[in-house]
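Quick one: the structure is below, and I'll ask about it shortly.
The complex appears here minus one protein chain, its other protein chains still in place.
Up next is chain A:
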Amino acid sequence: MIPAFGTQYDFQWTDLGDIELGRPNLGQQMPVVVYRLAQYTMREALSKRYGDEVAGDILRESGWIAGRELCINTLDTSKPLTAFLADLQSKLKELGVGVMRIEQADLERLTLTITVSEDLDCSGLPVSGTTVCDYDEGFIAGVLHAYSGQTFAVKEIDCWATGDRTCRFAITPDNAAA
């Protein structure tokens, strides 16, 4: 997937501001509940205005932009894929996004299965029976696009919200979008 970019606003990394300057006492950290409050209330607002499917798409697209920007601004894209994945793993852990593991990687076909435990978006959520990590799906696709220049389809197979303890994502090249 690649989001349809608008003309009103293009996110820039500098839009995140100087957090150290702005939060000299509170600093970089905040509770996960605040992040989830923002994410799920935004989902509700989007769902009410546009319906569940479009809300999911919007979250996925915003995740894609976030993944791309995080990759461009904090990761070394010149490294080979395996070293890059190791860096990504460390970065996601360092930022508290989740514990990423690679279950399977076919570097020729560019298909991967990864899991994210202790996921920022969903670990501990009530079980609803449907996957909820739309933002994560986009995020992973955005990171891999920024690294490789290729488009990827990322599908969440297992999620805490469907009763699993680890989120599992199947990643394949998105030939339809290419």
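Keep this in mind: contacts are C-beta pairs under 8 Å (C-beta built on N, C-alpha and C of every residue); 3 or more make two chains touch, one makes a residue touch a chain; residues count from 1.
Note that contacts and distances are computed from a predicted model.
Enquirer: If you look up the hidden chain in UniProt, what protein name do you find among "diguanylate cyclase", "Sugar ABC transporter permease", "Acetone carboxylase alpha subunit" or "1-acyl-sn-glycerol-3-phosphate acyltransferase"?
Expert: The UniProt record for the chain left out of view names it "diguanylate cyclase".
Enquirer: Of the residues listed, A:39, A:148 or A:162, which one is in contact with the missing chain?
Expert: A:162
Enquirer: Taking the entire complex into account, which one of A:102, A:125, A:153 or A:170 touches the absent chain?
Expert: A:102
Enquirer: May I ask you to list the residues on chain A that touch the chain which is not drawn?
Expert: Touching the chain left out of view, chain A contributes residues 82-83, 86, 99, 101-105, 113, 115, 117, 127, 129, 157-158, 162-166, 168.
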